[in-house]
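Left out: one protein chain. Kept in place: all the others.
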Amino acid sequence: MEQQKGYKQELRGNWWLKHTFFKRYMLREATVLPLVFFLSVMLVGVFSLLDSVQFEAWQRLMAHPIVIVMNILALIAAFYHAFTFFELFPRVMPIRFGDKLLPASFIVAGQWIAVVAVSAGFISLFLHFGGAQ
Amino acid sequence: MNRLKGLHLEPLWWGLFSAGGVCFAVFVPAAIIVFGMLAPLGVIQLNFDQISLWFSSVWGLMFIGVVICLPAFHAAHRIRHGLHDLKLGGGLLSVIICYGAAALTSTAALFIWFY
Partner (left out) sequence: MSDNKCTVMVQRYLPESDSHAETSHHAAQVFMQSFEVPFDESTSILDALNYIKEELDPSLSFRWSCRMAICGSCGFMVNGIPKLGCKEFLRNYVTGQNKAELTIEPLAHFTVERDLMVNMDEFLHHLEAVQPFLMGDTSATIVNKQTPAQLAKYKQFSNCINCGLCYSACPQFGLNPEFVGPGAIALAHRYNLDSRDKGKAKRMPLLNEHNGVWSCTFVGFCSEVCPKGVDPAAAVNQGKVESAKSMLIQMFTGGN
């Protein structure tokens, strides 16, 4: 019996431009790019702890307008990542009690509460104790 | 069955990506707000001696773990898979460069802590 070969179109690197869903996926993945910037300046900051003069230089670097803008972008990226990441978690690890499933919204809310708690704790720690003695 | 048959490191990279993803979502925003916004804008004063003291404790180790090392592996994993998705790479070379960079970053930060 003769095999019909048919045809198949090969996917090109721009497949994700074809649908909003895919564009949002690429945006979600791209949130790590501002993160890489923040990690770089944090690494510089860690290195600057070797010397108080270097530390002050790092603080001036962090106050540079472009750096502040990039860090705001990193914060937006962190929140978009969190928003998408928290939605995935209950699907990877569904929590069940007998035959009842814990609603995904509970798990999502719990994760956001953790973000708020950690952030509030960290910020107030530095507000009260990070300054000059 | 041979213990190592068909084994590869994907679960490791995925595990680090997942842990790093939790850190990126839960701990990194706080770090950005404090060090990237409140401190440079003068709302928070950073005292070198106090920061150095905290950093040299176990808290400093945990800090670089959740704010630098794990997010670095999270970023590496996404960049490596992103290159594959864009048909720009994603093969062995991408794996070495991406996770290698994350490993170097982590080592550098840990080195300072131990120093």
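Note that the chains are named A and B in the order they appear, and that numbering of residues resets to 1 at the start of each chain.
Heads up, the rule we're going with is that a contact is a pair of C-beta atoms (placed from the backbone, for glycine too) under 8 Å apart; a residue touches a chain by one contact, two chains touch by 3 or more.
These numbers were taken from a predicted model, which means no experiment stands behind them.
Chemist: Decide which residue listed in A:Trp16, A:Phe47 or A:Trp112 touches the omitted chain of the complex.
Modeler: Missing-chain contact among the listed residues: A:Trp16.
Chemist: On chain B, what residues meet the omitted chain?
Modeler: Spelled out for chain B, the touching residues are 1-8, 10-11, 14-15, 81, 84-85, 87.
Chemist: Go through chain A and note every residue touching the omitted chain.
Modeler: 4-9, 11, 15-16, 18-19, 21-22, 25, 29, 88, 91-94, 96, 98-101
By definition in this document, only the chains that are shown with their structure count from here on.
Chemist: What does chain B use to touch chain A in their complex?
Modeler: Listed in rising order, the residues of chain B that touch chain A are 21-22, 24-41, 43-52, 55, 64, 67-68, 71-72, 74-75, 78-79, 81-82, 85-88, 105, 108-109, 112-113, 115.
Chemist: Sort out for me which residues of chain A touch chain B in the complex.
Modeler: 11-13, 16, 26, 29-30, 32, 35-36, 38-39, 41-43, 45-47, 49-50, 52, 55-56, 59, 62-63, 67-68, 71-72, 74-75, 78-79, 81-82, 85-86, 111, 114-115, 118-119, 121-123, 126-127, 129-133
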